[in-house]
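Only a portion of the chains appears, each positioned as in the full assembly.
Naming follows writing order (A and B), and every chain is counted from residue 1.
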Amino acid sequence: MEPITGKALILAASAIGAGLAMIAGIGPGIGQGYAAGKGAEGVGRQPEAQGDIVRTMLLGAAVAETTGIYGLIIALILLFANPLVGLL
Amino acid sequence: MGTTDFITMFFEWLATFEPRALILASTAIAAGLAMIAGIGPGIGQGFAAGKGAEAASLNPKSAKSASMVMLLGAAVAETSGILSLVVALIMLYANPLVNTDGAAIILSASVIGAGLAMIAGIGPGIGQGYAAGKGTEMVGKRPQYQPMIVRTMFLGQAVAQTTGIYALIIALVLMFANPLVGLL
């Protein structure tokens, strides 16, 4: 039976930190959904501009994705390349 | 190990309780957390209600079919609220974790994790309620296209449910098929 070490505490906190970081994903989900709705509205109104509308929607959605990716990267670092345990 | 290691002291204090007590205390908090999902249907269905009232004022002739769509769409938007209620009731009255073999700290944290996961239900509740409201609005304006409008509404609502289902699955795994206790 081994007691709680400092390393274990850091790894436990990393699991929670990874979960917290994913919460950022709320933002792109809402924003890109808004873009999807406006895109669908647009192609209904101007079917001839469908290409332009969808391209702009996807370009804007790609920009809106970044902070969700940042959260994912921080979570993956905490889980798979944890720099904190090395500092101990 | 000095007296200043309050973290170890805290976990030693937790270890003075019977394992069951720790799990049951966590369950009380988890049930409360799960209910927070109810924010979603409340907002969404309220939006649908407003659109229903608007439809009744704009086109009294189609008010009845608009109300029908409002109720149909709102029923779908209730899903996350019901799922959270069921999960909370299971936690309170048929919690499988209290009879699971394993470290009490993991089982306690698992029930809280399940409660947290259910909060995701806010999203589908709001989103599906919005769809219900827009469906209601359009059926009020152009009742002749009701089938097409309602079909699109349902399709979109189904897509909006997925993250709520993911959360439910994670909650059920944590409660009924916990992979973590076996890792110890």
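Everything below uses one rule, namely that a residue touches a chain if its C-beta (ideal position, glycine included) is under 8 Å from a C-beta of that chain, and two chains touch if they have at least 3 such contacts.
Keep in mind the model is a prediction, meaning the values are calculated, not measured.
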Whole-complex copy numbers (one chain of each kind is displayed here)
A x9, B x1
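Everything below uses one rule, namely that only the chains that are shown with their structure count from here on.
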How many angstrom lie between the CA centroids of chain A and chain B, rounded to a whole number?
21
Give the list of chain B residues in touch with chain A in this complex.
7-8, 11, 123, 127, 163
Could you pull out which chain A residues touch chain B in their complex?
3-4, 9, 26, 29, 33
